[in-house]
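Right, chain A next:
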Amino acid sequence: MFRKLYLLYGALVLSTAAFGQYRGWSLDTVNQVKNVPKSVRDNPGSYRSVYGFYHHYTGGK
Partner candidate 1 sequence: MSTGAPPLSGPPKPQARALNCPKCGAAITLRSFGQAVTVVCSSCRCILDAKDPNLAILQQFEIKTSDVKPLIPLGTRGKLRGTDYEVTGFQRRSVMVDGITYYWHEYVLFNPYKGIRYLSEYNGHWNDISICKTLPSADGGGATYLGEAYKHFQSADANTDFVLGEFPWQVRVGEKAGVTDYVHPPRVLSSEKLEKEVTWSIGEYMYGREIWDSFKLPGDPPEAMGVYENQPSPVATNVTGMWVAFAAFAVFLLLLMGVFDMRAKKEPVLQQTYRFDRAEVKGEPSFVSDEFALTGRTSTVEVKTFAPVSNHWIYLNYALINQDTGQAWDFGREVSYYYGHDSDGSWTEGKQNDTVVIPSVPAGHYYLRIEPEADPSLPSIPYTVEIIRDVPVFGIYGIAFLALLVPVVIICFRAYTFERSRWSESDHPPVQLSSGSGDDE
Partner candidate 2 sequence: MSQPVANCPNCGAKIVFRWSSSVQTVCDFCKSILVRTDVDLKKVGQVADLPPDSSPIQINTEGKYGNKAFVVVGRILYEYDQSGWNEWHVMMNDGSSAWLSDAQSEYALSLSSKAPNLPAAAQVHVGQQFTWNNQTYTASVITPAHYRGVEGELPFQYWDKADVTFVDLRTESRKFATLDYSDPEPALYLGEFVEFDDLKLKNLRSFEGW
């Protein structure tokens, strides 16, 4: 009984992996923004990033 469930589950996992590869899924987090005006091309400063400014200092030891 467990084996049948597992076979089904495994087939599901593999098909999800294949589908993901095909559709271009990735593991990185990226924010999507919609409706960026064409004017940004000429005036890049008008675009405000989703992130705040990065003031983070990652120092070494």
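Simple rule for what comes next: a residue touches a chain if its C-beta (ideal position, glycine included) is under 8 Å from a C-beta of that chain, and two chains touch if they have at least 3 such contacts; residues count from 1.
If you want to know what made the cut, all candidates are chains of the complex that A comes from, given by their letters.
None of these values were measured; they are calculated from a predicted model.
Touch, as defined above, links chain A to just one of 1 or 2 in this complex, and that is 1.
Residues 1-3, 6-7, 9-10, 13-14, 16-18, 20-38, 40-41, 44-45, 47, 49-51, 53-54, 56-61 of chain A are the ones touching candidate 1 in the complex.
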